[in-house]
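Left out: one protein chain. Kept in place: all the others.
What follows is subunit A.
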Amino acid sequence: MASSPIDATRIRLLSEEIDHLLEHYLQLLHQYDTLRSSLSTVQASIQQNIARANFDAQRGVRYGQDCYDQRMQAARGCRVTSGPEGTAFSVVELSTLGKDGSAASEGTHKDNAGPQKTGISAADEIPDGDTKTVGEEDEQNGDAEREKKTTKSKDPVRMFGILTPQALRLAQGGAIKMVEEVIPKLASIDAEMKEVEIKIRRARKQRVKAEAAEKTVVGERREEGVVS
């Protein structure tokens, strides 16, 4: 006996939707796997360079927690955006930080083109149409210089001394690459995978319900056929 055409169509559509979601999920899994490999590679290179720096260091010196600056301020932070298309993480440079430890400024991303916008510059921003006087320009130049100096002294490698070995600088380069490129992508893909998992589970439940409803309709029709 033929089942309800509406239920059959709905089940077919749900199955197609699940297939599409699974296909997308597997693509994300592939990306996750690739990023995991690059994370392992970069992490191994960082560890190797730190080990080399420790090996070459003067006797008794170890580039570890004894050298950490107890008042360090983050030079890089993360930015989270969430919209209908999903959650995305990115790691940005924090230009200035507020006294309470909160970033008072917009971060600047490597990919961002155009002039850097900082908390100081945001406060000093001149509305369109205003003309700058010479004094204001000097003040701004002074701010920029001060900012430049702050950025220089903020270099995290400085907490390990002024003359740091080349290996430690290489480790820093690798760590920056890992933090700016690999980690935010991994976090974003993980978040997207979680969302797709929820959609797949939801679609599967709906399909099970539709199949159950179809079976009930078929059963009822059979009973009606027996009675008549």
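Going forward, a residue touches a chain if its C-beta (ideal position, glycine included) is under 8 Å from a C-beta of that chain, and two chains touch if they have at least 3 such contacts; residues count from 1.
Criterion: contacts and distances are computed from a predicted model.
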Chain excluded from display, named as in UniProt, from "Mo25-like protein", "V-type proton ATPase subunit F", "Ribosomal RNA-processing protein 42" or "Signal peptidase complex subunit 3": "V-type proton ATPase subunit F"
Options A:Leu14, A:Met178 or A:Ala210, residue touching the unrepresented chain: A:Met178
Residue ranges of subunit A at the interface with the undisplayed chain: 25, 29, 32, 36, 39-40, 43-44, 46-47, 50-51, 63-65, 68-80, 82-84, 87, 89, 91, 93-94, 97, 99-103, 107, 154-157, 159, 168, 171-172, 174-176, 178-180, 183-184, 186-187, 190-191, 193-195, 197, 200-201
